[in-house]
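One structure is given here, and the rest of the page talks about it.
A single protein chain has been omitted from the complex, and every remaining protein chain is retained in its original position.
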Amino acid sequence: MIVDIESLRGLSMDTLYDSPEGRLIQSCIQCGTCAGTCPHGEYMAYPPRRIIKMMQHGLIDKVYASDSMLKCVNCYACMSKCPREIHLTEVLLQLVKEQTIIRLPSVPPELQKALENSYRYGNPMGESGRKRINWMKDLDFPIRILSQNPDPVDVLWFVESYPSYHPRGQDTARAIAKIMHRLEIDFAILGNEERSAGECGLLAWESGLAESLVDYNMAILTKYKFNRVMTSDPHALDAFNYRYKMYGFNLNATHNIPFIYEYFDKIKKMFTRSLHYSVTYHDSCCLGRHNGYYDQPRQILKAIPGIKLIEMVHNRENALCCGGGGGGMWLDTYYKSQNMERLSDIRVKEAIETGADILAVACPYEIPRFEDALKLAGYDKKMMVKDISELIVDSMGG
Amino acid sequence: MYKEKTEKGHQIKIVAFFCNWCTYTAADLAGVSRIKHAPNFRVIRVMCSGRVDPQFILDAFSKGADGVLIGGCHPGDCHYIEGNYKCLRRFQLFKKVVADLGIEADRLRLEWISASEGDKVRLVINDMVSKIQKLGPLDLPAKYKSWDSEMELLEKCVREQSNEIIKEEMEVISHG
Amino acid sequence: MEKTNGQIRIGFYICHCGTNIASSVDVQKVTDFAATLPNVVVAKHYKYMCSDPGQDMIINDIKEQNLNRVVVAACSPFLHERTFRNATFQGGLNQFYFQMVNTREQNAWVHLDPLASTDKAIDLVRAAVQRVASHKPLEQKKVPIHPDVLVIGGGIAGIHAALTLGNAGKKVYLVEKEPTIGGHMAMFDKTFPTLDCAACILTPKMSAVKNHPNIKLCTYSEVEKIDGYVGNFKVTIKHKPRFIIDDLCVGCMDCVEACVYKEARFPDEFNQGLSRRKPVYMPFPQATPQLVLIDPETCIWFKSGKCKKTCVDACERKAVDLEQQARVEEVEVGSIVVATGFQPFDSKKISYYGYGNYPNVYTSLEVERLINASGPTQGVVVLRDGSHPKTIGIVHCVGSRDKNTNSWCSRVCCLYSVKLAHLLKEHTGAEIYNFYIDMRTPGKSMEEFYNRIAEEGMKFIRGRVADIYPDMSDPDHKKLIMKAEDTLIQEIIKVPVDMVVLSVGLEPRHDAQQVRRMLNISCSTEGFYIERHPKLAPVSTFTDGIFLAGCCQGPKDIPDTVAQAGAAAAEVLALIDRGFIELEPNTAFITEEECSGCKSCIHLCPYTAISFLEEKKKAFINEALCKGCGTCVAACPSGSIKQNLFDDEEIYSEIDGILNFDHISRELSYV
Partner (left out) sequence: MNILIFIRMVADVVEELKIADDFKSLDIDWIRFRLSETDEHAVEQAILLKEKYGGMVTVIALDAPEVDDALYNALAKGADRAIKICGDWMNFRSPGIAKLFSNYIKDENLLVTQTLIMSGSQAIDDLEGELIYYMGENLNIPTCGIVTSVNYRSDFNLINVYKEFAGGLRGEFEINLPAIIGIQAAEKPPRYIPIAKIRAIMKTAKIEEIDIPDDHISAGKEVNRLLEPEVSGRATMLEGSPDEITAKLIEILSEKAII
């Protein structure tokens, strides 16, 4: 959606009005679509529309001093509907977030921990970098790690933190590995050298943290030769395709679902087991609204024998956010303290309404979030949360 | 003075032949819409891009233009049914001639700009100016001068050489 | 009358245009510069050259200073070339001894640096002064105007233009692609701001068209091809087959009754699919002409070749003709009025409003039909499930003012939304919420109308609707939640409603580009046809003899549409009554001595104006056919073709002037 990524580098609130982006913001007609569509709009003292007005009147400091931006989950909903095509999520809101975090009297502890961990350990959960490849243990085939064998490779798989460390994320990682193996793709991972690409939320909050992660990963990436980059985290996809570009990264990264879709004809033939599920699919904000991958995941799901795809009320470009983006992953406690309903709880209600057996996802944040929400709704026995990759492997017979 | 000069201070000049119905109108529209762009082009209005004689282009280059831009209607939109196709055909051939003369491809451009595309006028002109700025001035008149003196020199050499030969032959004859 | 002994004497004038030009071009400097140019006798600058004193200055100077050429640097030649040519003529010179420099549109208005603008003006003035010296006296050719007129489109704009022209005694061909005239207006219930019934105003005009002796009505017909130029257009009209013989049908509808489909089962176009029709049908009761037609897409005979053809038997007048073919007709006209109208925005493009997904979301046009007494429900507003809405939300600006869809304001939606709010309240007593971005009520009596309706107690919410979704707390999820920010009380609101009305905007018809190409006129980037000048020539196009009326030129309400149609008709009448049009004398001709007879020009001319004289072995240009594009001039290898107004000599002198090329130094270099 961004026109000129280069020009965004070094853009700050001070220089914003002199840039084309700034002129775009000046054209705001104050229609309130952004505020109305924002999943947390009703809890914000300054939803996006008011932020723009405050900016135009030179009162932006009041916005920084509020906690409104803590409630932005980077879901791109406002940006996708803005009638003036203002790059809210991509430009304005993250600049405001940056200034907010500098001025916040105290950062909610969970978020602070995630930020500090990302800086120190390269992953928000604060795990040892050496445990990054532990997920591979149970696989019955080896995966090439570039630091051990730096020969050129076709696909570099940037696994990212949740698939590397979170137990359910690891299930996804293993599923993806199996699919890649079955498709006989020449791929390798960075292994313990990898650090979080800088999840979109963290990037938005913290330009310093973002730069330190970008610097680190760019130095690693330039060591090796590969043709394509695939990542198993849509947030990393955004990081590579929108942020890293500003720092000279010139490959278009892809996500494992659109990647697998490139081998659609081949993979269809591998679906041997019928799954007999009704499935509803949750569009991840980064994958859907920001990158337009709506059809690929659905096509894959529909091709799996036995699967019946049902849509939730909000789907595709109107999908509701799981609440994990923009740092929301580490703000649940804070949101609760503000009497806000968790977005994953709201989303799961829509999923339950469909009567589906499975809530399919393609973003590693969503599995823990939705599993939690289903438990809370007392529905965890009736509905499973599964990554599409897991379903593919199930249909391939493991 | 103003910034659309090359580093050496030469002011880029582009001669533009705009067709009356589409591109000239588009340039007017850019004006009415106050779409600012580089001031380095000078428009000559013709009724149709089909009127643009390749000799006009050569003439402009040889008299000091740094670039020549032709603007016509989009294919299918020609006010005179197909004048723009004729222009395109001529242009494709002529581009090769220009290349043979050592004039860079970026200096000669044909663009379809319809009456509604005021902003495209800006895009095309700014792009062309920035590309030519990088190339620097063409200044064919000065080059002609140096070529001319080169030629003179050559001619002189040839003359002298032939004198030599004549002398030798004369000697052969006289000795023979 | 030249008293100058062959001496070229040029008068140069630069216009300040108030401050439009003078604020970025140094007019004094340009004047001083012009005065130094060879042959320039007079160089002046003046605040408004196009004003009477400005023109008088030229006229007097010609007379007093014995000028024989005039150069004016001012606005675009499209604006005032004619004015200054006339002044030149008034001064006693041939009007083509004039050259204009575009210093406003293509200079002062588009550059930021006054130094650069002044430099550019100087170059172009030098070019014009050099060019004008080689100008030749020319005569304008007069072309007679064919008095018949073509009107394309039978909506209110086309109807009004056709009636005006017909009443003035001109013969009019009114071509409408639908089976009936009436356009969108025929579908409306009542019109703002007077709330009088649309049918009451329109249907008398429709029948007047039908019965008018001077109007040839061609419905269910399309203009396929237009050849020629102002004064003499050749128009090919295709009459699509109705499978009913027009002259025999009396609109008794016996065939409809007799159709093998006992029940009407196909979506009725006129009622926006809210009711059903049979394959043989009358578009609506007041359709004009009163003819039925058979839709081959739904008729079982056309689909399977098997049918009892009860319709054929039912018609006593034997008007049903299932073998009927399209018929092509060629007519000649001198001028054309384009009134092709608009199409409503397709609401499905905004997925979050749920149109097509939730049955209780309607478009405004559907609601017009719902509240219309002759509509699918006889004016009772019932939802698709038969229930009566108690709360209704109206979404303004659907598809309008949005860069993702249509960037423009559609101008009529605010007012028709207010009108619908009033009518819906009147019909249902429901609570009505209007969600708007800005309330725009320009025009006579419009704000008063808004005020009147507001007093009825509508809820107006300033905020664009951001989401519409089913209310899960409603037992059968039929209610819809409309979510928006009320930007005035700064709260996010969720309003549960029974019915949503989407006030869709107006956009160019999907085939606007096709029609534009056929007519050789221009479209703006949005796709609306461009007028020659928004203020000076608002209904003319850049193509002489073609005029615009109604929404094909841009969104407008009925009063403005009718006014514009009247204006277009007046322009046409002015053209016809003058009897002829003067053409630019920019034709090409051949200097026989130089023609080598190579024939390369012959096939270049799309107007077959060039022929080959076998006996002389020379090419010949028929000036009456030549349109002056100059393509043959550029291609002639021997340089024997010349073009008036755009001769080689003139263009070369312009190039020289622009590049300030010094011939003497160049020649020296060759010595």
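Quick notes on this one:
To keep things simple, chains are lettered A, B and C as they appear, and every chain counts its residues starting from 1.
Methods note: a residue touches a chain if its C-beta (ideal position, glycine included) is under 8 Å from a C-beta of that chain, and two chains touch if they have at least 3 such contacts.
Values in this document were obtained by computation on a predicted structure and should not be read as measured data.
Put simply, the missing chain touches A once the whole complex is considered. Of A:E206, A:D332, A:E350 or A:E366, it is A:E206 that touches the chain left out of the display. Residue A:I102 is the one among A:L59, A:I102, A:L139 or A:A219 that touches the chain not shown.
When you scan A:Y121, A:Y281 or A:F370 for touch with the missing chain, the hit is A:Y121. On the side of chain A, touch with the chain left out of the figure occurs at residues 98, 101-102, 104, 106-107, 109, 112, 115-116, 119-121, 126-128, 130, 206-209, 211-212.
Here is the rule we go by: only the chains that are shown with their structure count from here on.
Centroids built from CA atoms put chain B at 52 Å from chain A. Between chain A and chain C the centroid-to-centroid distance comes to 47 Å (mean Cα coordinates, whole Å). Residue positions of chain A touching 2 or more other chains: none.
Those residues of chain C in touch with two or more other chains do not exist in this structure. Of all residues in chain C, those touching chain B in their complex are 76-78, 102, 104-107, 109-113, 115-117, 119-120, 123-124, 127, 517, 520, 522-525, 530, 542-543, 586, 604, 606, 627-631, 633-635, 643, 646, 648, 651-652, 654-656, 658-661, 665-666, 669-670. Listing the residues of chain A that touch chain C in their complex gives 29-38, 41-42, 47, 49-50, 81, 83-85, 313-314, 316-318, 349, 353. Only residues 351-352, 397, 401-404, 437-438, 462-467, 469-470, 472, 483-487, 490-492 of chain C touch chain A when the two sit together in their complex.
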